[in-house]
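Encoded as C-alpha cells, the structure appears first; notes follow it.
Only a single protein chain was left out; the remaining protein chains are all shown in position.
Going by the order they are written in, the chains are A and B; count residues from 1 in each one.
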Amino acid sequence: MSERLIELEILRYDPDKDSEPHFQTYQVPCPEDWVVLDAVNYVKDELDRTLSHRWSCHMAVCGSCGMMINGEPTLSCKSFIRDLPDKIRVEPLANFPIERDLVVVMDDFMNKLGSVKPYLVPVEQKALEDGSYLQSPAQLKKFKQYTLCINCTLCYSACPQYAHNEGFVGPAALALAHRYNLDSRDVGRSVRADVVASNEGIWECSFVGACSEVCPEHVDPAGAIQQTKIASTLDYFQDLITPGRDK
Amino acid sequence: MARSNKPIVWSLFAAGGTFAAFVTPVMIVITGLALSFGFLPPEALSYERLSGLIENPIAKAIVFLTIFLPAWHAAHRLRITAHDFGVREDGLVSIVCYGLASAATVIAAYALLSL
Partner (left out) sequence: MSRNPYIRTISSTSWWLAQPRYIRYMAREVSCVLIGAYTGVVVVGLLRLSEGAEAWAGFLEAIQTPVSIVFHLLALAFALYHTTTWFNVTPKAMPLQFGDTQVPGSVIIGAHYAGWIVVSALLLFLAGV
C-alpha cells in the first residue's frame, strides 16, 4: 500500500509552561487507508510522547476524537488522509477552553446537557408491575433521529452564536430536549421551557445551520431548534390566552 | 432563566418571511422593473387604475399586508444581523429596527385610510 508523507501542524499548549498555544509540525508517513486519528496516534507513539488527545472507539460512535481539521470540526477517526492535502492543520475543537494540546474543557457542555432535563417526565410514574410504556413505530419515528447524538460537540464548535455567547444552551442540548419533547411518553415540555425557551435557549439561535452540516450522526440540531421555536411560540400565545395550562 | 418574550417578534418574522418568500420577488418585478423593461403597458400602473382599485377594502388589506409583514420580518432579521456584524447594543438596535417597522406600519395605514 502506498504511503504519503503528511505534514501535521498541531496546536500545542502546556498549561504548566505555556502562556499561549503554538503550532508544532510533525512529518508523518501515512498509508493510504489512514485517518487523521491514526496520524495523531503515530505522533504520540513514535515522535512526541507529550502530545495529549482524546479518542476511544476509532469508529465514529463514541464522539471522543473531535478536532478542528483544516478549520473544520470533524471526528478525526472519520477524516481520511486520502481526502486531505499534504499539509494538515489540527487544532482542538473551537469555542471550548483548551485544557492541554488537543484536549478541551467540556464542563460547560456537560452542564448544559443536564440543564434541559434529559429524561422522561411521564404523566404518571408507572410502577414496575404495571409494565412498560407502549409506543408505536410511528411514535418512535417522530423522535428517533434526535436520539442519535453521540455528544461529540462538533456542533458547538461550528456554531457562531456559541462562539460569541457561551451562555447559549447550544445545539446538542436543545436537540436532546427536543428528543424528549417529541417522545409520546413524555409531558415535560413546560418544565423544560424555562431553559429551552429562554433567551439563552432556542432564541439565541439564528439558524446558521452549521451545526447540522458538521453533525456526524445527521441529528439535525438546527431543525430541532426551529421546530422548538414554532412549538414554543404556539405555547407562548396559548399561555397568553389560557394561563396555567400544562403541556 | 425565564421564558423569553421573543415569540412575539419571531412570529411576525416567520409570517413575514413566508409572505416575502412567496410575494416579494414578483412584486419587485411588477412595481420596480416591469415599466422600465417594457413588459407592462403604462396604463397598468396609472393613477386612475390604481386609485380605483385601492378603494376596495380588501385591496387595502392586501396592500397593508405587503408592507406590514415584510417590514417586521426585515426588522427582526436586521436586529439579528447587526449582532452578527458585532454590534452588541441590542437594546438600541431593537429600537431602531422595530421603530422603522412601526413607522412603515403607521405610514402605510395612514396612506391607505386616506385613499
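Everything below uses one rule, namely that contacts are C-beta pairs under 8 Å (C-beta built on N, C-alpha and C of every residue); 3 or more make two chains touch, one makes a residue touch a chain.
Note that the structure is predicted; figures quoted are calculated from it, not measured.
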Touch as defined at the start, partner being the missing chain; which of A:Val28, A:Ile150 or A:Ala222 qualifies? A:Ala222
Spell out the interface residues on chain A facing the chain that's missing from view. 13, 15-16, 18, 20-21, 71-72, 94-95, 97-100, 105, 107, 136-138, 140-142, 160, 163-164, 206-210, 212-213, 220, 222-223, 226-227, 229-230
Contacts of chain B with the missing chain: which residues? 17-18, 20-36, 39-41, 43-45, 47, 50-51, 54, 63, 66-67, 70-71, 73-75, 77-78, 80-81, 84-86, 88, 100, 104, 107-108, 111-112, 114-115
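Keep this in mind: only the chains that are shown with their structure count from here on.
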Distance from the mean Cα position of chain B to that of chain A, given in whole angstrom: 38
Seen from chain A, its contact residues with chain B in the complex are 160, 164, 193-195, 197-201, 203, 206, 229-230, 232-233, 236-237
Applying the document's contact rule, which stretches of chain B touch chain A when the two form their complex? 1-8, 10-11, 14, 80, 83-84
